[in-house]
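Only one structure is covered here, and it is reproduced in the block below.
All protein chains but one are shown at their positions in the complex.
A and B label the chains in the order they appear, each numbered from 1.
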Amino acid sequence: MILLQWTLTPELLYQAGTGILLFLLVVAAIFSVVQKDLLMAIVGTSLVSLILSVLFLLLHAPDVALTEAAIGVALTTAIFLIALRKTGRYEE
Amino acid sequence: MNIMTIIGMLLTSLGALFLLLGAIGIVRMPDMYTRMQAGTKATTLGAMSFILGIGFMEPAWLIKTILIVVFIALSNPISSHALARAAHRSGIFPLSRENIDLYKKDNQEDKS
Partner (left out) sequence: MKKLLAAFLLGFIGYYLYTAFAGVPFGENKMEVGKDYLETTVPKTGAVNTVTSIVVNYRGFDTLGEVTVLFLAATGLGAILFGMKGKPEDKHREPSSILTTGAKALFPIIVLLGAYIFIHGHLTPGGGFQGGTIIATGVLILILGIKSFHANHALLSVMESLAGITFVVAGILGLAFGKNFLENILPLGTPGQVLSAGIIPIIYIAVGFKVGAELAGVLDTLMSTTRGEE
């Protein structure tokens, strides 16, 4: 306990975690936009939703985090995947 | 610091260790199936012991964390099984010299 206190304060961890997650959010969003393989693009949007849900939880909005986790990660991905199965996988 | 907290700290350390090993395994393993083994088995044990450790540190949450652990134990192997099966179906084969593929041998009549 005392060993940890001199460098890793909770505020520092919180801010570092938020910053890393924001960076990963932008990276995942760019990945899903640039990608030509639509399956990978769907995985990218799902990743965006997952990171966003953790960010909402860190920013003290558990209601929105739950909504994002249920709708963004699970349901939207499933509907996209079903639509992808009925159409084509690659973008022309 | 009582005994529960110490057990909790040990369990969370074990969980963090297994999660780290899983992450290293995903980077280091050669083909998809071995990578998935690292990414599912190690992280299942890691997440389970991590959550259980948090339950030991906060005894009020112990029942809830045990429920979460049971849910992970039920759902995570099934999802990894579905993932491996889908990979096999879409034509990714294990990277080995002997070319042993028991799944294909077992399901020979299904494939037709």
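To be clear about the criterion, a residue touches a chain if its C-beta (ideal position, glycine included) is under 8 Å from a C-beta of that chain, and two chains touch if they have at least 3 such contacts.
On a predicted model such as this, the values are computed, not experimentally measured, just so you know.
Colleague: Where does the absent chain touch, in terms of which shown chains it meets?
Modeller: A, B
Colleague: Among B:Ile3, B:Val27, B:Ala60 or B:Ile78, single out the residue that touches the unshown chain.
Modeller: Of all options in B:Ile3, B:Val27, B:Ala60 or B:Ile78, contact with the hidden chain holds for B:Ile78.
Colleague: Since one chain has been left out of the picture, which residues of chain B touch it in the full complex?
Modeller: Residues of chain B in touch with the missing chain: 71, 74-75, 78, 81-82, 85, 89, 110-112.
Colleague: Residues of chain A in contact with the chain that isn't shown?
Modeller: 60, 62-63, 65-67, 70-71, 74-75, 78-79, 82-83, 86-87
As a convention for this text, only the chains that are shown with their structure count from here on.
Colleague: Compute the distance, rounded to whole Å, between the mean C-alpha positions of chain A and chain B.
Modeller: Roughly 21 Å separates the two chain centres.
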